[in-house]
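Left out: one protein chain. Kept in place: all the others.
Order of writing sets the chain letters: A and B. Residues in each chain are counted from 1.
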Amino acid sequence: MNPITGITTDPTPFLLLAYSLGAVALLGYAHWCLLQRRKMRQLLAAIQTSSSPSTATKR
Amino acid sequence: MRSSLWRDYRTLVGQGVKAELADLERLVSPVLFALTMLLMFAFAIGDVEPSLRLRIYLAETFLTALFALQISFSRVFEPDRQDRVFDLMRTYPIDHTGWFLAKYTMVLLLGVATLGPILFFGAFVNQTPSQSLFSWLVVGIAAMALAGLAALGVLLAAMTLKANARQILYPLLYFPLATPVLLAAVQASQLYLGSGQISPDVRAWLGLLLGFDVIYITLGLLLFTELVDES
Partner (left out) sequence: MFTPEDRRELFLGALFLMLVACHWFAAFFYAPVDEHQGEVYRIMFLHVPSAITAFASSAALAVFSTLGLKQRSESSLALAKATAEVGLLFTLLTLATGSIWGRPTWGTWWTWDARLTTTFLLALLYSGYLLLYSAMPAGPGRVRACAVLGILIFADVPIIYKSVTWWRTLHQPPSMLRAGGPTMDPEILWTLVVGIATLCLYASWLIRFRSGNIRLADNLEAASFEQLHS
């Protein structure tokens, strides 16, 4: 029982909510960074391929 | 030619005062804004119980002061934006400390010109037959608050000069950083006006205000030179 409010509350939903939010925050941000990194590597590779000497010769 | 701090400071302050006097709108508009704000607060809050009147008066007055000062501070470099004067001055061999102190002085003068009417008008419209709210200690607290806020204001104005959406960015940076000043000013004034004496709690809040002033004036002097340095 809560000594301040005098109410007995089931802790499960609060624990679930807090830790789910934590998991979403920690994993979500890392995942976003990962996707960004992959996308940028792809774009950089594409730029480097299109501006390489062999490509220029072919043109 | 080697520039001296005092000479650069004097020249820039003189120039600043002339620029302000040439365009009186810059002086008058924050005061008019403040008086309008006090009126809006009065309409929104309406009649209050006498026991709450002191707290309402202090909250209204210091909030209005913070809003109005923010307008003055954010425009301190406006005259230098024209004709790229700010960029040119960065390349001149002027003492950057003198430049900061000159802007700081200008902002203090503008602040005093803005705060005076606010404190007077705030006490005037909130007074009751049994209670006069004007107090010289509250004026002193406001002056202490201004000292630190002015340094912060000059730094933020220099930082955001080249930023887009400066009008919204400046207050978004200024208000959170100025929160301790608002708390300290209101709490110290409330405790003093409520009890009529300078209790240890009042002294503690004044100590916090003083600490804020010292930190921000020091940071202002150190960081402004880094901000405007051309190298």
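Assume contacts are C-beta pairs under 8 Å (C-beta built on N, C-alpha and C of every residue); 3 or more make two chains touch, one makes a residue touch a chain.
None of the values given here were measured: they were computed from a predicted structure.
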{"item": "Residue of B:93, B:129 or B:176 in touch with the missing chain, whole complex considered", "value": "B:176"}
{"item": "Chain not shown, touching residues in subunit A", "value": "2-5, 7, 9, 11-12, 14-15, 17-19, 21-22, 25-27, 29-30, 33-34, 36-38, 40-45, 47-48, 50-51"}
{"item": "Residues from subunit B at the interface with the omitted partner, ascending", "value": "152, 155, 159-160, 162-166, 169, 172-173, 176-177, 179-180, 183-184, 187, 204-205, 208, 211-212, 215-216, 219, 223, 226-227, 229, 231"}
